[in-house]
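All protein chains but one are shown at their positions in the complex.
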Amino acid sequence: MKLSGVLPPICTPFENGVLALDKLKENFDRWNGTGLSGFLVLGSNGEVVYLNEKERLAMVEVSRESIPSSKIMMVGTGMESTQETIDFTNQVAKMGGDCALVVTPCYFKGSMKPQVLYDHFIAVADSSKIGILLYNVPQFTGVNLEPEWVAKLSEHPNIIGIKDSSGNIGQLSEIIHLSQKGFAVFTGSAPVLFPALCVGAVGGILAVANAIPEICVRIYNLFKEGKVDEARALQNRMTPLAKAVTTQHGIGGLKIAMDIAGYFGGNPRSPLIKPGKDVEEELKRLSLQLQNARVGGRA
Amino acid sequence: MKLSGVLPPICTPFENGVLALDKLKENFDRWNGTGLSGFLVLGSNGEVVYLNEKERLAMVEVSRESIPSSKIMMVGTGMESTQETIDFTNQVAKMGGDCALVVTPCYFKGSMKPQVLYDHFIAVADSSKIGILLYNVPQFTGVNLEPEWVAKLSEHPNIIGIKDSSGNIGQLSEIIHLSQKGFAVFTGSAPVLFPALCVGAVGGILAVANAIPEICVRIYNLFKEGKVDEARALQNRMTPLAKAVTTQHGIGGLKIAMDIAGYFGGNPRSPLIKPGKDVEEELKRLSLQLQNARVGGRA
Amino acid sequence: MKLSGVLPPICTPFENGVLALDKLKENFDRWNGTGLSGFLVLGSNGEVVYLNEKERLAMVEVSRESIPSSKIMMVGTGMESTQETIDFTNQVAKMGGDCALVVTPCYFKGSMKPQVLYDHFIAVADSSKIGILLYNVPQFTGVNLEPEWVAKLSEHPNIIGIKDSSGNIGQLSEIIHLSQKGFAVFTGSAPVLFPALCVGAVGGILAVANAIPEICVRIYNLFKEGKVDEARALQNRMTPLAKAVTTQHGIGGLKIAMDIAGYFGGNPRSPLIKPGKDVEEELKRLSLQLQNARVGGRA
Partner (left out) sequence: MKLSGVLPPICTPFENGVLALDKLKENFDRWNGTGLSGFLVLGSNGEVVYLNEKERLAMVEVSRESIPSSKIMMVGTGMESTQETIDFTNQVAKMGGDCALVVTPCYFKGSMKPQVLYDHFIAVADSSKIGILLYNVPQFTGVNLEPEWVAKLSEHPNIIGIKDSSGNIGQLSEIIHLSQKGFAVFTGSAPVLFPALCVGAVGGILAVANAIPEICVRIYNLFKEGKVDEARALQNRMTPLAKAVTTQHGIGGLKIAMDIAGYFGGNPRSPLIKPGKDVEEELKRLSLQLQNARVGGRA
């Protein structure tokens, strides 16, 4: 299995505040028919911080049943504690996850010096039964993994890649250039998917791919086929929706976009809220514009 | 029981990575002999983010046994999810906690708008069987509770106070001035305990009070007795140690200061580390200077 | 002349975009009848960044004529270049300025390391014919002078004080405690005048004192007379207007407040704008509330 292409960090469906696993299966039925190369379960956009242990395990179990072996099943397993991260990673390994995405611990930002983060990741990698990818998302964590340290970590045989959600293409370039050959560098920011591919990223783990997987995959494929101008043009058309569903309207916005696209989005968990009618109208408008662009066949 | 005075957010003791509840009891034996007005269990400095559910309950249970009814037992119960916060708060209520400290949810910083935070706290307060205090700690959360919103929240009969750890005295002044009479405003920043008292704070919930409770209590008492110059002078002597154990050397530094003072500090949990010999020497020097100041009787 | 009390960083009056020196004189006529201990000419709020050299000299000249020798005439002389700062400071000395306020250079933030700033201030102090005060205003400059470095600088016989506009009372406390005896520490943030005095500041250099000098002076005097509760109460009443005229509505807001109080405010220079009617109404309301508080005699 090759680590590349487009993966959505899948949203976790709730009905009346309760995990709706049947809705998750329905979403997988549709996602599996697209060109997505895999899925990230229990990512930030999966509202993992609002799930208890039992719910997290249920998400992994149902995902494992729904994801075909031809697609990547990546699971977010990072906790604040090193030992808890190791334990949960190996539980996921036992349940059949292909690889684990481990976020930088972050609550005590001031103490998360580069060497402390390095030791954390090495300890997890040493004990993990599956390959791990680093997860850098400074907008949530207030912590940034510098390229030099990513390069060092890439030397560990069990650290196989990174999802960098900083949106910083200069940093992504350096990570790609400095890290070991075969180290899989994904962007986690949909508005820069195209430039990320230009500097050598292997793909994207993109929130908006929950709602519009085909568009994201098409940008990736156009780029791979050398149709650079078309890829850039489609990126430009996708960017407004990509920004709206995450940066501007958060997970509530993303779930509305899923509803619009015919997936089950539903409500996020409290304290998150689903935005009102005006946001829904805005997202409908942006989705329609993008759909028209696609139907017309001209990116 | 009056909400005022000095409370330490108690450190959680570990031996070989395992919760050491006997050491906790020994620490309480000494703390109970000081002028501390109470304790915060499961605060940030209690490494609550590294404790699993069972460990958290054990901490609450042993603390309840150790804290006399004459002292406040406050427990940190804030989780990312509104419902989980309610559930855990009521579990703590059942176990005998006097009141709960509820941190601002923070993982999705961009979505934590004032109204979202307001609704979260109101929902918790509505359902909680004990009084709650708001916990504002922007240096960890990246989220700040503005004075106007604290004032609104103070109107709820079950929201009885706030711990503001921003260290921003202008903000603290406004919170005190704008909030309801009787609303208990604590600072969470030891280097500004004295000015916080000057602008009307009822006390401090201070990490360094784990190691030097008598000094913190003395500043509070001197101020209450109108000995303002002495209070200010002792504050100035305490500030270097107070900054060193939290801002500079984190919880590892705080635990060293506890060891120096004869409490059980021990090691923090990984990824946190205990600083090396040089920091230990620095903290010994700062502790000694402060002790001498105290012995001499002139603050 | 003692460096203490309340000084306004005086606004620069314009009529049709042209320096209105007669209006400045009229303002001085009224200011001189209040308890202000002096004036800061060419401060940030004097829109010095919008004045050419000729205009700056005219401001100094007219101010020198208008300020009685019993009051402090402090002049902002800090430029980006060390040599230009020295030259302008000595030109001001020749024109009769009592002392100079020298802002941290800031355009190349990344290069303004503590040692670089230290060397800059020492070079200026060595060559200046009048005493200089350091000016720390991180919200404009993006640069902060740490207390340890201020303490070192306070050892220079020609560096006689500091205006710290950070609003950070912890930092102000440390500066006061660590610096040499006699070093004059002013706050530059009106919402924290009272706590600044509590921790030992000698006074405030306060934008809002352009419009309501008597209130600012009264807080200072109440504190000096030991009427601490009254001082705190008046501070709390002043804070809303103090925040509105600077943080919220900038210099345009401050000039409206001056107009309301019977001074000449007028328009700021472009690109700054004067806020509209709604802000004017808000500031009138806040001014009236404050005035009533004063007339009633109970702070």
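Labels A, B and C are assigned to the chains in the order they are written; within every chain, residues are numbered from 1.
In this section, contacts are C-beta pairs under 8 Å (C-beta built on N, C-alpha and C of every residue); 3 or more make two chains touch, one makes a residue touch a chain.
Keep in mind the model is a prediction, meaning the values are calculated, not measured.
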Visible chains in contact with the missing one: A, C
Selected residue (touches chain absent from view) among A:S66, A:S154, A:S173 or A:S270: A:S173
Among C:K2, C:R30, C:K109 or C:R285, the residue in touch with the chain that has been omitted: C:K109
Selected residue (touches chain absent from view) among A:L117, A:V192, A:V217 or A:I260: A:V192
Sites on subunit A contacted by the missing partner chain, in the whole complex: 167-170, 173-174, 177, 189, 191-192, 194-195, 198-200, 228, 232, 235-236, 239
Touching residues (missing chain, whole complex) on subunit C: 17, 44, 49-50, 52, 80-84, 105, 107-112, 116-117, 119-120, 123, 139-140, 142, 247, 250-252, 269-273
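Everything that follows uses one rule, which is that only the chains that are shown with their structure count from here on.
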Subunit A-subunit C separation of Cα centroids, rounded to whole Å: 50
Touching two or more other chains - residue numbers and ranges from subunit A: none
